[in-house]
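To start, the structure under review is shown below, and the notes come after it.
The complex appears here without one of its protein chains, the remainder shown in place.
Order of writing sets the labels: A and B. Residues in every chain begin at 1.
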Amino acid sequence: MDERLSIAGEDLLTIEGLTKAYPGVVANDHVSLSIRPGEVHALLGENGAGKSTLVKMIYGLVKPDAGTMTFKGAPFAPAEPRAARATGVAMVFQHFSLFEALDVAENIALGMENPPKMRDLSARIREVSETYGLPLDPDQLVGDLSAGERQRVEIIRCLLQNPKLLIMDEPTSVLTPQEVAILFQTLEKLRGEGCSILYISHKLEEIRALCDYATVLRLGKKVATCNPRQETARAMAEMMVGGELHVPQKTPRQPQDVALEITALDVAARAAFGTSLKGINLSVQKGEILGIGGVAGNGQDELCSVISGEILSPDAKVKLAGAPIGQLGPNARRALGVLAAPEERLGHAAAPDMSLTENALLSGAVREGLQSHGMIDWGKTREFAKQIIQKFDVRTPSPNTAARALSGGNLQKFVIGREIIQNPTVFVVNQPTWGVDASAAAAIRQALLDLAAAGAAIVVISQDLDELMEISDRFAALNEGRLSAPVEAAGLTVDQIGLMLGGAHDLEPAKVAQL
Amino acid sequence: MDLSAISPTLLVASLMVAATPILLAALGELIVEKSGVLNLGVEGMMITGAICGFAIAVESGSPVLGFAAAAVGGAVLSLIFGLLTQILLSNQVATGLALTLFGLGLSSMLGQGYVGLRPPSVEKLNFGPLGDIPFIGPVLFNHDWMVYVTLLLCVGSWVVLKFTRVGLILRAVGENHDAAHALGYKVVKVRLLAIMFGGACAGLGGAYLSLIRVPQWTEGMTAGAGWIALAIVVFASWRPLRVLLGAYLFGGVTVLQLNLQAAGLAIPVEYLSMSPYLITIAVLVIMSAPRKGGKSRASLAAPACLGRAFHASN
Partner (left out) sequence: MITLEKRPQPSKLWTAITPVLAVIATMIAGGLMFALLGKDPFIAIRTIFWDPLFNEQFAAFSRPQLLVKAAPLILIATGLAMGFRAGVWNIGAEGQYIMGAISGAAVGLAFHPTESVFIFPLMVAAGALGGFLWAMIPGILKVRFHTNEILVSLLLVYVAEFILASMALGALRNPEGNGFPGSRNFKEYPSAFNAELLPNTGLHWGVVAAIVAVIFAYILFSKHMMGFHIRLAGQAPKAARFGGVEPARLILFCLGTSGALAGLAGLFEVSGPAGQISIDFNVGYGFTAIIVAFLGRLNPIGILLAGLLMALTYIGGELASFMLGVPSAAIQAFQGMLLFFLLAVDVLTNYRIRFGKREVV
């Protein structure tokens, strides 16, 4: 492990003993680190390790309970983002702080203290975007941009401020591998100009490729530092997790009957800036896991809803074991064994203010016989909730607890367990382990593998390519509402996946000849 | 029936007067909604403005003071709504309704002693020879000063929203309050100011009714004008100049049906009187109906955070 000496006066930003507690959780516990000029510094950790809280304190969005910061040798305690920006700190958010109904120039003006006149600003945007290889049209509505383009808006907003320190919170989670390469070139250029970058991620390979130095957080504490170029990804992963990683194992399978089939399905966009599905063809066999990768916002929600029955289709376009089910609603499909676990845990898969018992009723009423003639059997429902809690190790005081009182991982176990326990014949799950800690994620993946081994057809939609490679039998990419032809997952390389995600649907036949 | 008694010149001139109260209230509500807040208390703020303006104008003899008092009255009342929804995070729909119910009660209580009085009259502005131009003179240059103030306010709102930084921040807050907060804008402060502006405008609108249009104080005299103002904001797709159009259309319908009543049309008075409300509903339906692509014109233009509570959790 590379322990650097921190030389007073030479560091751009020094953080000493920064602490921030929220009710029930210490988000940051005496975290210290220093960033040098022109350094790309990685902040590494699992979801919930406290990375976001730490950078929010640097950016003036959250006030630390204790600890000090020094920027270029002077005390630094920004009361609000404006003060941080004035000092030279800029930030690109994980969930973009953009306004969909405003155009690019307006969005950028909002992030500046004294923006020039709109016409001058547009000219500067064009100029800067060309310099850094990030093409953008200032007059376009942000709502019409792709995720990658939106990130460019954020980055240019920062660059126009000539920052000394650029904070990037999980910048690549919305990018295809090819877009990541372009982003890295931009960051290299910035580093060359002397700008420091604080780079938050849990993706180890990209940190090894990009960063000079890494600080690892676990459960709010700084647990390690290292030079990522000299570490293996596995070693860093174990620093993050604090133990050895258990990798679920899957067994080879034989071809079986097709369970779910979707043919040439188009779905119009529902929200103002939503995605429409175009010509979706998909089939899953019994006992098979079909992994669907793609950058968020490319039609994942819509595809999940098409299978769950929340979006109805022409009858014959969605078939279950050959029988049309396109016109059946969610409960009718549940009766046939088609179950779903949507991405948004709070508000979609579960009602936040309702108890776990009530949330068990939400999707279990039909298959578990929790109601007859409309009258609810609350006793039976509570038993069902208890069963889920026990079987899937959901940590909760009681089934009467409101869903929003649970941690993300526990609630995720509950909403996925709720469906698995009902023995689906077809199961679609969107982002099964997003925001879930590593051990819970491993447990969820294992449960999915077990379910497939028991004969269920499973569609896993995820942005986490490693996860998909780990559990999928076949892999397809969803890009701007189009689904690529699925290929065998075994032996697929990152480059091939990148091409699929980038919208290149015609992988060379030689490489996908397995199908 | 004698339709020839209806003069187009007078009709247009009087529709501008009939539209002014609603135009004022709708402009205020437009700004409020642009900031992402739905205040259903327009009716209550209008009627409170109507009695505040009336009482002060009668007591002081000055309509200008009356209008100022109406603006203050409306703004103070709206501040109750602002504190409840922005600080105490109450439901905006319920709080807006409460504001209307409270405003109606409060105004009739305040108005006990003012029933049947006449307010000081407001002179029409004299534009000299301009007023003598046929048709254009009586239509454009023969009104009281509030009509012109309202028009200026309308154009001003358009300029501010479209071309200024204040307008940009206001729109940003209404569009995505989390992002605006992350960039360091004071969401609650912006919204409180917008709400008070809306209250002041609604108050002015109410005072225009009691001081100029009617001019008299009667309980419940706004008769749904506040609700129509809300509908006009939807009709206008949250654009100030189209609010002007909507208010004038509505004013036109009102004036026309009054003229038809006077002309003795064979339709019973009650059915003519309800026509402005029915036409407002019809317009709402047209604006809200989904068109090709699945989304209606209204839902595309609505500020994305409209009616949603904002609580900075970090």
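Just so it is clear, contacts are C-beta pairs under 8 Å (C-beta built on N, C-alpha and C of every residue); 3 or more make two chains touch, one makes a residue touch a chain.
None of the values given here were measured: they were computed from a predicted structure.
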Residue in contact with the excluded chain [from A:108, A:350 or A:416]: A:350
Identified contact with the non-displayed chain, of A:35, A:262, A:303 or A:361: A:361
Residue, one of A:182, A:269 or A:405, that touches the chain absent here: A:405
Touch residues of chain A, complete complex, unshown partner: 23, 60-63, 65, 79-80, 308-310, 329-331, 334, 340, 342, 344, 347-354, 358, 361-363, 365-366, 371, 374-376, 378, 401-402, 404-405
Missing-chain contacts mapped onto chain B: 40, 80, 84, 88-91, 93-95, 97-99, 101-109, 111-112, 188, 219, 223-224, 227-228, 230-231, 234, 268, 270-271, 273-274, 277-278, 280-281, 284-285, 288-290, 296, 298-299, 311-314
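The criterion applied here is as follows: only the chains that are shown with their structure count from here on.
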Chain A and chain B, separation of their C-alpha mean positions in angstrom: 45
For the chain B and chain A complex, residues of the former touching the latter: 165, 168-169, 171-172, 175-176, 178-180, 182-185, 293-295, 299-300, 303-304, 314
Interface residues, chain A side, partner chain B - complex: 53, 56, 60-62, 80-82, 85, 93, 96-102, 106, 109-111, 115, 268-270, 272
